[in-house]
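Left out: one protein chain. Kept in place: all the others.
Up next, chain A:
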Amino acid sequence: MSLYVSKTSEVFDAIVVGSGITGGWAAKEFCEKGFKTLMIERGRVVEHQKDYIGENKAPWELPLRSKVDNLLIEQQYKIQKQCYAFSDTTKHFFGNDKELPYQTKEGTEFSWIRANQLGGKSLLWHRQSYRWSDHDFNANKLDGYGNDWPIRYKDLASWYAHVESHAGISGSTENLPQLPDSVYLPPFEMNQPEKFVKAKIEKHFDDRKMIIGRCAHLSQPEKHHLEQGRGPCMARNECHRGCSFGAYFSTQSSTLPAAVATGHLKIAPNSVVHSLIYDDKTQRVKGIRVIDNENLTQREYFAKVVFLCASTLGSTQILLNSKSRHFPNGLGNRSGVLGHYLMDHNYNAGSTGYIDGFEDEYYAGRRPTGIYVPNFNYTPDKSRGFLRGYALSGKAYRENWKHMQSADGLGVEFKNRLKHAGRWKFGLHAQGEMLPRFENQISLHSSLKDKWGIPQLEINCQYSDNEKRMMQSAAEESAKMLKVAGVKDIKSYVSHDAPGLAIHEVGTARMGNDPRESVLNGFNQCHDVKNLFVTDGSSFCSTAVQNPSLTFMALTVRAVDYAVKELKARRI
């Protein structure tokens, strides 16, 4: 029997909308609990290994040496090209902007990066994986921005461990109050200048640590990883092309094979969800209405429970477009907060410089992670001039021909200079928290639709003065840290890029204890519709400082566990 379905009248136990990091986990967990599960994917099928068409290509084998043709960008990738991971070897994993229009409110900008295929952004993510702490879950309550998270660290701790063990997270034990340790595979090494900088920073600043970045890579796979068909990380750092070794966590490498192995999974690809089907009488969702991605015909799928894992903006767009007599402003939107409190991280500051010496030091391999300075502003302090905090990430590396591409010089002397590794460069770059604010929102455009007949999103999202003050501080503090480490020629920067490109968009269907001011309860269950769950980034009440994906995973497996118990108890 085929894994893939198109039309079917089967009533599934669970429908999971989306196949990225969140959807993959939801499907795996449901399937392993014996639930007949239908995974809905709006785009095409991408098969592990076979469809990684950009992998294993040397630059000289690429017609434009990894650059992308102007005409193609103009026609299809005007927005997607802004993503750092966009190149000739990865472009097929990015959405076609021409077919995926959205609007931004006049005077605002938001870059919406799309990955509409099986595996979604799990193929393209940066793989940094950090637990949140109670400092993060408490933050809204302490300063009054946003609503209080309905959960605390203790609610998620065991679920973090559950996903970490399966996914494989590399990192070092640090015992930090603001950044709880994960279940780790061995950490990647720091290079010698990084060790030097770490020692200097930690000696000078009591409140600061520099650690190796925690990432979802099999630095040293365990037996159960090998049994999944995954192998050790080869340090190519070309992950976004897809990894046939399965060395980084993706739907294809990790959760999908586990779900498929149960025999309980079906996948409906090329199925663009138009809306959820709500039954007024039972006050439950019966299923979903989809438009075929290719031939634009409509079909429906049915299940006892629906999990929306369609990405932060994707899930909320579906809810907003699911209107009924009971829910004229979008399904589950009695509170009126659906679409509001959109957030992203802020990458707009940092410092770089050069480290003298270490001339006979080098490294081998391309490490797929960097170094990380955990948030040192995790306890509120009014004298700081801004609320919340930021982490810093970076690395030490030797400059190469690329950095000298336009340097002065000609002939043999120039060629010999470019042949050799240059000075050691080191940088620290901020990843700042963004406050939850009601006015940052998405809504359905009143008239414009996409080719599937779904109203386009209108995005209205801007950083506030708090974020700008925070970036100013990050620029100054990162420079101070480089200075104490003896870094030379320090250059700090504050930039003004709009939200979106961190690709950490969260919020718009937030959790909360109070149904009057939130869409979901503490188990990601819709307050108003008991058999509907939303477990992706849209459920977030704040951004914290950490990268969000590991928390998507933990929230999802916890929600599935809860939903299964509720279903068995016939409460939903």
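As a working rule, a residue touches a chain if its C-beta (ideal position, glycine included) is under 8 Å from a C-beta of that chain, and two chains touch if they have at least 3 such contacts; residues count from 1.
Rule of thumb we're sticking to: contacts and distances are computed from a predicted model.
Colleague: Among "Amino acid ABC transporter permease", "Electron transfer flavoprotein subunit beta", "ABC-2 type transport system ATP-binding protein" or "Gluconate 2-dehydrogenase subunit 3 family protein", find the name that the UniProt record gives to the complex chain excluded from display.
Modeller: Of the names offered in "Amino acid ABC transporter permease", "Electron transfer flavoprotein subunit beta", "ABC-2 type transport system ATP-binding protein" or "Gluconate 2-dehydrogenase subunit 3 family protein", the absent chain's UniProt record gives "Gluconate 2-dehydrogenase subunit 3 family protein".
Colleague: For the chain left out of this view, which of A:K223, A:K382, A:K419 or A:R570 touches it?
Modeller: Residue touching the absent chain, from the options given: A:K419.
Colleague: Could you tell me which of A:D13, A:E238, A:E433 or A:E467 touches the chain that is not displayed?
Modeller: Here the residue in touch with the unshown chain is A:E238.
Colleague: Tell me which residue among A:H345, A:R398, A:K425 or A:K530 touches the hidden chain in the full complex.
Modeller: Only one of A:H345, A:R398, A:K425 or A:K530 touches the chain omitted from view, namely A:R398.
Colleague: Using the definition of touch stated at the top, determine which of A:S2, A:N175, A:S383 or A:S406 touches the missing chain.
Modeller: Selected residue, touching the omitted chain: A:S406.
Colleague: If the missing chain were put back, which residues of chain A would it touch?
Modeller: Output for chain A: 53, 56, 58-60, 63-72, 75-76, 84, 87-88, 91-92, 96, 98, 188-192, 194, 232-238, 359-367, 398, 400-402, 404-406, 408, 410-412, 414-416, 418-422.
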